[in-house]
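The complex is shown incomplete by one protein chain, all other protein chains being positioned as in the whole.
First chain written, first letter: the chains are A and B, and each begins at residue 1.
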Amino acid sequence: MSEHAEHAEAEHDHPTNRYFIYTAAVLAFFTALETSTYWIDFGSFATPLLLILMSMKFFAILLIFMHLKYDSKLFGAMFYIGLGLAVGVYIAALCTFQFFAG
Amino acid sequence: MTTLELRSGSDPAERPMVTPTAALGMFRRPVAATGWKAWVFTVDHKKLGIMYGATAMFFFLLGGCEALLIRLQLAAPDNTVLSAGLYNEMFTMHATTMIFLFVMPMSAAFANYFLPLQVGARDVAFPRLNALGFWLFLFGGIFLNTSWILGGAPDGGWFMYSPNSSALFSPSHGVDFWTLGLQITGIASLVGAINLIVTVINMRAPGMTLMRMPVFAWMQLVVQLLLLFAIPVITVALFLLSFQRNFGAAFFDVEQGADPLLWQHLFWIFGHPEVYILILPSFGIISEVLPTFARKPLFGYKFVVFSGAAIGFLGWGVWAHHMFASGLGPVSVAVFSISTMLIAIPTGVKICNWTLTLWGGKLWFTTAMNFAIGTIVLFTIGGLSGVTHAAAPADTQQTDTYHIVAHFHYVIVGGGVMGLFAGLYYWWPKIFGKTLSETLGKWNFWLMFIGVNLTFGPMHILGMQGQPRRMVVWPKKLTGDGFFNLGFWNRVASVGAFTIATGVLLFVINVFRTARKSEKAALDPWDARTLEWMTSNPPKEHNFDAIPTVHALDEFFHRKYEEVESADGIRLSRIKTAEDVHAELNANPDAHIHLPSPSYWPIVLAFALPVIAYGVIFNLTLSIIGAVILLFATFGWVLEPSVAGEDEYDPPPPPPALPPADDDGSPKELASVG
Partner (left out) sequence: MWMFLGSECLLFGGLISTYMLYRGRHQGNPGPAQVFDIPLTSVSSFVLLMSSLTMVLAVNAAKENDVRNTKLWLTATALLGSLFVGGQVYEFTVFYKEGLGFTTSLFSSSFFTLTGFHGVHVSVGVMMLLALVAIISRDRVTGDRAEVVEMVGLYWHFVDVVWVVIFTLVYLIPA
């Protein structure tokens, strides 16, 4: 998303449609990349790669489409508390099943 | 949309006024309902608070009767008051009722009533959601209790472990009622939580910074955040269980390779924050009561607030201490053991602060104060036995014995319920304008205090002797003798249970006697400290004639007292009476107060859910009918005008005779958007 950084600065309150279309294009490209792991074998890189792509897509939608970047910090806090708790608590629970051991 | 319009000064009478969109055919919003309709269609947070409280009290008595039956069964060896099956239903419903239908809604009652008053708001942020929350809770509670007459109540214990919850071991519909009923009350808590959080965040009076907020408001904020994030977890667990029982999935069926521990994890990830959801409101209440009756500010306000928040946060990292005996593996046990011990620190900080608030204060032993001090004492006992459970090796012996039962009853009854009673006595004059009898109140307090110790104290001994919880009989030949005679202590506990019941009965009598008494309470009977006392008893529908501007923590107190230097150092001197403060505040009432009008839809929408739930259990056609009601109510809700544009009120509001129905979405409103 770095190529859009300055763009975002310029359009602080009200990102333009063009900016959204760029974002969508990048997201679509990421999706294509993700899907390509189905045909091309990345070996042991596949899972980390997919996870990274996933979180990039996740935050792109969150910050740009859902304009959390421009929203009140409080809203962000509310959402991140939920997200953080969800990730933390469920990973801990899966750990107790020794889910990641195998 | 109807508004209650208040003219400044001259004409304090509330004048219902019909504004534009009142004439929307079937989606018309009720206009200033009277009689029973004023309650059923209300969106007023105070009326809803009272209804929450009354309903919770009813379920408290119901749950209490269940407890008495349990104690009656255990009063004598090889007793036959209850059959084993009925006994299982009884303890399951006792726990479920007390937790989900009494303590939680009772604290919701206080939150609804006092949160807006304490932060100086006119109502909650989403009044209709508030009404929806109450009706969902009421219908959920009724739905759950209809299981008694529709084939048997749930019988798997309140944490409903698998495989006890499976259709094989619990063939009646009880568990289905339990999952669906809790689902409904869960939605109630969720909408309530969102509503109250937004209220605290957005609707504080001018000058009321977060750090000037009363501790009760703070604790409720933490509780609502816990609810917001804990409820969805139990929702998942309940859905999985429902799908297993009703649609043949096998999420917790070991035979099909499932892991029943999954239920335990999901349940306790919800369940441990739930414990703090039960206790923190009571902490908030006594943090209001103690300073008032010790005539001192709360010692270390910031510490109390932050340790409350810390408890809320750490509460998420300790759930597996409920599962030490389930074979989690040594690493998990050690981690959760340590995190559990950590949580004792903020709790200890609070107890210290309360004690130091009392230290050197001019104590005024009202009933509310008695209950508050009782809370500290009993909660400390429960807290100390809690630390012994945190130590995993000790806990392995204590798990599922009466020692655990003793612990959580000291915490929930001693800490939670006693605190709620402190709140009832403290705020009764505020809510109803009449003070509860202190004489009866003292009797009520001492009977409950002694009763709690008689009932739950001996359970420590019973537990250490190995009496398992949920055991339907204790055989005579196993009772032992001497000090550790199980029969003796069981009888003491049963006597204690009836002592508590007598205390509660006195409370009920007190309520009825007070209601018939004509004597009105003083404006400020306790010489209180916070904003809710800066309005009449009971408060007007719009709460405050003028929203006060807040300058300090304990605003009301600071308006009444001033520090003066004297020979013995700084002393407090009274500069104004409560009446003066009120007169000063109300000299300049706000013009144009608009309150939301009543609405039909919350109760209709809430009614749809138990219909769907009955359908899931008995006949899916019923579910479809329920879904149609739900859809219809949702559209009614959305299309009903929720907020009329500011320009419809200020300045001069249109005369009542001019209601163009299509004014609401007109270009005028469009123009204001840009």
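Following the convention adopted for this analysis, contacts are C-beta pairs under 8 Å (C-beta built on N, C-alpha and C of every residue); 3 or more make two chains touch, one makes a residue touch a chain.
Since we're looking at a predicted model, the values are computed, not measured.
As for the chain not pictured, it touches chain A at residues 14-17, 20-21, 23-24, 27-28, 31, 34-35, 37-38, 46-47, 50-51, 53-54, 57-58, 61-62, 65-66, 68, 71, 75-76, 78-83, 85-87, 89-90, 93-94, 97, 99.
Chain B residues in contact with the hidden partner, per the touch definition given at the top, are 190, 193-194, 197-198, 228-233, 235-237, 239-240, 243, 247-251, 256-259, 262, 266, 635, 638-643, 662, 664-666, 670, 673-674.
In this section, only the chains that are shown with their structure count from here on.
With each centre defined as the average position of its C-alpha atoms, the distance from chain A to chain B rounds to 37 Å. Within the complex, the chain A residues that touch chain B are 74, 81-82, 85, 88-89, 92-93, 95-98. Put simply, chain B touches chain A in their complex at residues 201, 225, 228-229, 233, 259, 261-262, 265-266, 269, 316-317, 320, 328-329, 332.
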